[in-house]
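Let's look at chain A:
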Amino acid sequence: MSFQLRDYQLQLNGQALFQTLNVTVEAGAVLALTGASGSGKSTLLSDISGVLTAAFTSYGDIVLNDCDLRSLPVEKRNVGILFQDDLLFPHLNVFQNLVFGLPDQLNRIEKQRRIEQALNEAELTGFEKRDIATLSGGQRSRISLLRTLLSEPDLILLDEPFSKLDASLRQQFRPWVFSHIAEQNIPAVLVTHDSTDIPPKSQTIHLEPINHA
Partner candidate 1 sequence: MNAAFFARTVFLRAIFSRAIGVLLFGLLLQANAADWQDTLKEAKGQSVYFHAWGGDENINAYIQWAIDQVKEKYDVEVKHVKNVAPNAITQILSEKSAGKDSGGAVDLMWVNGENFANMKRNNLLYGAFTQDLPNYQYVDTEHKPTTLYDFTVPVENLEAPWGMAQLVFLHDTDVVKKAPSSAAELLEFAHKNPGRFTYPAPPAFHGTTFIKQILLELTDDRDALYKPVQDADFDKITKPLWIYLDELHPLMWQKGKVFTDGAPRMTQLLNDGEIAISLSFNPFAASNAIATGELPDTVRTHIHASGTIANTHFVAIPYNSSSVEGAMVFANFLMSPEAQARKANTDIWGDPTVLAMDKLSAQDRARFDDLPKGVATLSNEELANVLLEPHASWVEALEAEWLKRYGQ
Partner candidate 2 sequence: MAEALRSVVNKKAPAGASNPNMPATLRTIFWPLIPPLTTAVFMVPILFGLLGTWLPAFGYLPAIGQSQFSLQPWQALVHYPGFFSALTNTLVTGLIASILSLMIALFLLHGAYPSQWFNRIERALSPALSIPHAAFAIGFGFLIAPSGWLLRLMNGLTGMFPAPPFWTTFQDPVGISLILVMVLKETPFLLFMALAVLPSLKVSQTLWLVRSQGHGKAFAWRYLIFPRLYQQIRLPFFAVVAYSLTVVDIAIIAGPTTPPTLAVLILQRFNDPDLVQRTVGAAGATLLLGIVMIVLIGLSLLQQAIQRWDYYRLCHIKRPKRHWSITDISARVVSVFIGTAYIGTLTITLLWSITKRWRYPDILPESFGLRAWVRLNDRLAEPFWCTFLLAILSSLLALILVILALENELRLSRLSKRVSLSRIQWLVYLPLLIPQIAFIFGFQIALIHFGLDAQFITLLWSHLVFVFPYVFLTLSGPYRRFDERYSWQGLTLIGQRWKVFWRIKLPMLLRPILYTLATGFAVSIAQYLPTLFVGAGKYSTITTEAVAIATGSDRRMMAVIALWQQTLPLLAFASATIIPILLFRHRKAMSHQ
């Protein structure tokens, strides 16, 4: 399993936003993208995910497991995403939120089993019926990641996932996220402007704005 960008370029109004990218991320590895705000980090993620707004145009290949993602719509790409906000659905309880990620064809008992197991691992045993609004920030973040991971993505995108957590929570949550990603053995792309978010030994690319003088 691997994720690749080949001769990738992102343009706004015909002008490239940053340098042409050629990069490969292996399963279990993390690619960190850093850069000033407005450098196009998050836009790059939306392109990989398949929801790029038309103001931007991109060139080059986005390849996941030897498959060209460009030919697939969002829902077929199997790319999970985690935002800085947990974006848990407020009208659903914990179980209903998590079940969203599970494939439809699983039967009810299997779904229950997997969710129970996931909650156990996250030290949230018995939280199935809880209202999202009653959870702490840390708990919500964990459930949000669980939801993404339960959908068994082939690639996970992390859009500054820690930026809204306080320092101590960040300390705990960071290793927890990366260990779970490693466990699933999938490539991950992390966008951040905080270098401490980047796990050791990961590839880092700094997006350099191109000066169109």
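Going forward, a contact is a pair of C-beta atoms (placed from the backbone, for glycine too) under 8 Å apart; a residue touches a chain by one contact, two chains touch by 3 or more; residues count from 1.
If you want to know what made the cut, all candidates are chains of the complex that A comes from, given by their letters.
In this text, all values refer to a predicted model and were calculated from it rather than measured experimentally.
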item: Selected partner (touches chain A in the complex), from 1 or 2; value: 2
item: Touching residues on chain A, where the partner in the complex is candidate 2; value: 11, 46-47, 49, 51-61, 68, 70-77, 79-81, 83, 85, 87, 89-93, 100-101, 104, 131-134, 147-148, 151, 153
